[in-house]
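Can you keep this structure in mind? I'll have questions shortly.
A single protein chain has been removed from this complex, and every other one stays in its place.
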Amino acid sequence: MTTFIRAPMVNLNSEVMRLVVWTRTSGTRVGKGEIIGLLETSKSTFDLQVEDEGFLYFRVDAGAEIRVGETLAALTERENQPIDWPKTSPDDDRIEAGDGQRRWTKKAELLALRGNIDIEAVTRGKGDGPVTESEIRALMDTRARSTADARDVVDDIYPTGRQQRILVAGAGDGASLVLDIIARTPHQRGVAMLDDDPRWHGRARMGVSVVGRLADLERLWKDGSFDAVVCSVSTIIPFRVKVREMCGTLGIPMASVIDPTVSVCTNVQIGAGNVILGFARLGPTSVIGRNNFIGAYTNIEHHAMVGDDNTFGPGVMLSGFASIGHRIRFGTGIFIEPKVQIGDDAIVASGAILTMNVPPGSLVRTRSTISIQPRS
Amino acid sequence: MDGQPLDLLELAGSRKLDLYRQLYTIRRVEESLLALFSQGLLSGTVHTCIGQEACGVGVVNALDRTRDVIWSNHRSHGHFLAYSDDMEGLLAEILGKSTGVCGGIGGSQHLHTGAFYSNGVLGGTIPCAVGSAWAEKLRGTGAIGCVFLGDGAMAEGAVYEGLNMASLWNVPLLFVLEHNGQAQSTPTRYEHVGSFEDRVRSFDIEVETLNADEVMVVLGAATRAVKQVRRRNRPLFLILHTHRLCAHSKGDDHRPEEELQEIRRLHDPVANFRQQLMALDPSAVTASEAALETRLQQAIVAAQAAHPRDSNDFFAGGPR
Partner (left out) sequence: MTTYLASLQRGIRELLKGDDRVYILGEDLLDPYGGAFKVTLGAQAAWPDRVITTPISEGGLVGVGVGMALRGLRPIVEIMFGDFMTLAADSIINYGAKLPAMFDWRVDVPLVVRTPVGGRRGYGPTHSQCLEKLFFGVPHLVIVSPSIYDDPGDALTRAVTKTRGVVLFIEHKSLYEEPLVNDGAAGLSIEKQGRYPYATAVVRNYVGGAPDVAVIAYGGTSLMVHALMSRFADDEIRVVACFPTQVQPLAIDDILPVAAEARRVVVVEEGTKSFGWGAEVAATLQDRLWGILERPVCRVAARDTIIPAARSLEDSVLPSLDDIERSVHGLL
């Protein structure tokens, strides 16, 4: 079966781009994941990668101006197979091979492209009738809604004069950061740490001792030894999730630990259990979910939404209306353009500039232009 | 052509004096404009009709100023003054003042008052004149049209389109060609072949050619012509041989000085008529001149003192 390679939507604002160069030769065999060419928009360059293996045949020449969705090349199973190229009129996407009935409206198609929804998959899951705009919008909303549920603002109520006693889950380097903030916030105080690594047991950071393993949580809670939990681990997301789920099961509140230098603007919603390091900014009407570790100088811009259990290195810059799912790991120095959506469980490498939506489970890599060699 | 030639003695003395006053007014206004220009008080340029005054005065006085329509060109001051006697309005207009006849917007080449229109692009005035005269006929007003043009304009296509339509539709339009042998800086022989008379006749339009050094001769011919146009509802064409004693506009006259002096000696219509009237009533002549000088000086002072046209006022303009 022949697969057609089409020009992807590289960012939300470019309908036209240029095929700069083909990096493989037409007629040769390529493997899955290979990069076959380079695309260029007004903002950036982008590798064109194949998802399958096969014999590669070009439709468009290097240097050509192309539009999103245009057919660029084909991958055939056998060499020198005749190729039935799709028509290039606006109608071609509308017509299914066979009975000529269209499978989706043009509006639905354009929306799906923008929202990185695979419209073919939607048609497979449907009954009859074309896929409509409202169905695509519903899909986009569902995804957004799971991160946009209104969270309770952190509301640790305790008698005046009594500081909130915080138990820190995870005694690694992250704990120092968390304890440092607690030391500078008058309403909270660190009382104990838990860690599964026995090396830490009996040791202390900043006067706060590691008293046991995560399993000890329930006992300590029942003894009334603390008021709320925060997770200090910034690199291992499953551990963060585990901590939150345990707290949820046991009915233990989580507390957010927020550096006093953090700028919280108007109408911001912050879930429980967030760690937010120095000079971060939460723009007006932004929504932060639960149990995130947010690095220093990170900007959550207005109307942006962040889900649960995410970790951010220092200097992650979200723009307005950006939408972050759950359990995503961000490196450092990352820039995210307005309205971009990052799907759950993604990993984003340091230095990435995200102009397009990232589907769930993606690994976003950058291409390094740095070379390191010995000085001579 | 119909009628008898007009005799110098048939015209009443007062009427002749009136003609002279018009000639003198035009000459003095034009000279004053040239002087003002040299003093740097005018923006733009002026196309003076010095030497051609008899054309305007002779023809306009044959028309009915109360209803006939006149179209003139870039060299329109003489026609304008003969028609309206509004030296105050003309001077203020050329000096760009709000008291000008067109509020300072048209300037020297674009004048309008009553049924007098002028424009500075050659050739296009002819079809407009045809349309204007035709409208008067269609509306039954009894008015006719008159259009002044120069020999230079006789190379513009629009003139021939206009001649064709005027003759085809029996439009009561008098064409007056002021043939001064010069188009800007170029003598006629560099621009035209054949004869103007032949061209006009080819449109079945009658032509009369005469010399325009004597205002009475021009007035006589024009009076007959106007009568004929009005009576027959047909166009007619007068070719007036005249002389431009000065430059087209400033600085484009390269005729040798001796040639210019000779022209001035032989072909100055103002001087010619003055000579004749001085023989009849010298004190009336000098008194008129003195009165006109006074009026002219006052007009110049008033024009200079008036406010320039205000730009906000200009931008706010629209159909009234």
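General observations
Order as written gives the chain letters A and B; numbering starts at 1 within each chain.
As a working rule, a residue touches a chain if its C-beta (ideal position, glycine included) is under 8 Å from a C-beta of that chain, and two chains touch if they have at least 3 such contacts.
This is a predicted model, so every value here is computed, not measured.
Checked against the hidden chain, the listed residues B:Glu88, B:Glu136, B:Glu178 or B:Asp213 yield one contact partner: B:Glu136. Mapped onto chain B, contacts with the missing chain fall at residues 69, 71, 102-103, 105-106, 110, 112, 115, 117, 119, 121, 123-124, 126-136, 138-139, 145, 157-158, 161-162, 164-165, 168-169, 317-320.
For chain A, the residues in touch with the chain missing from this view are 15, 67, 89-90, 105-108, 110-111, 114, 132-133.
Assume only the chains that are shown with their structure count from here on.
Separating the centre of chain A from that of chain B, both taken as means of CA atoms, is a distance of 85 Å.
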